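Of the protein chains in this complex, all but one are displayed in their positions.
Here is subunit A:
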Amino acid sequence: MSRQMGDSHRRFLQTMMANGIVDEQGARKLIAHCCEASNTQHNPDKLDDFIETINLKLQPMFMQITKGMSEDSGHQFYALVNMAETDVTRMSSDYADNELELFRKTMDLIVCSEKGNASSTDILNSADTMTTKKLKKSETEHLLNRLVHDKWLNEKRGEYTLSTRCIIEMEPYIRTMYQDQVKVCHICRNIAFQCQICENPTCGIKIHNPCVARYYKGRAEPRCPACDDFWPHEIPEVRRPKSQSRK
């Protein structure tokens, strides 16, 4: 395999820099497009090889395209990660200091919550305890919209969760900042926010909803993979990416 970087790789990287994150299906289509644009041969099965070629060149710049799972759908995503700055300050070219403080507070709320989410009311209340320039209610609401638009947060019916991009890009930061709060998924070993929890008090392991779906698929009686207690939660359906369901 050639490890030489070509214009197709550069074009792919430029799109990653502009977007921050792309899902697996999108990445496949994008590679096909980039290869066509640069008249390069392209093997659709070699997705990870293609990205590895870019990563080899990005490594000395402390950057990397990293794969991660959406906690919501279970689909794979690729995000461009800046390893030199995995902290919230990497957002400082787009957000003011007090806006970053509110984002940190939102992260605190989400990480320390049982279900991995925070309501808009809780976030608005936490704005009252800010030490930097306080944000008005309307400003906080506007900021939350921007954070969703910029793909740092997800919002569903007034509940905010950390986006896939945020989890992939800031994982090292989250792991060190919230050492005691953060749990990993028993199945995939990635950090878990939106998940199901074993109700056995001496166990209490967490499993992502999509990992639950995959793990218990076709099993008659769901049991905890750690303590073997009955798994009392509803087992969600496995969600397939749209273009794969055609097969």
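In the analysis below, contacts are C-beta pairs under 8 Å (C-beta built on N, C-alpha and C of every residue); 3 or more make two chains touch, one makes a residue touch a chain; residues count from 1.
Assume contacts and distances are computed from a predicted model.
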Next on the checklist: Can you match the unshown chain of the complex to its UniProt protein name from these: "Trm112p-domain-containing protein", "S-adenosylmethionine-dependent methyltransferase", "Necdin-like 2" or "Alkylglycerone-phosphate synthase"?
Outcome noted: "Necdin-like 2"
Checklist entry - Per the definition of touch given earlier, which of A:K29, A:R104, A:K183 or A:R239 contacts the omitted chain? => result A:K29
Checklist entry - Given the contact definition stated above, which residue among A:A84, A:C112 or A:C227 touches the chain not shown here? => result A:A84
Checklist outcome for this item: Note that subunit A touches the chain not displayed via residues 5, 7, 10-11, 13-15, 17-19, 22, 26, 29-30, 32-33, 36-37, 54, 57-58, 60-62, 82, 84, 93
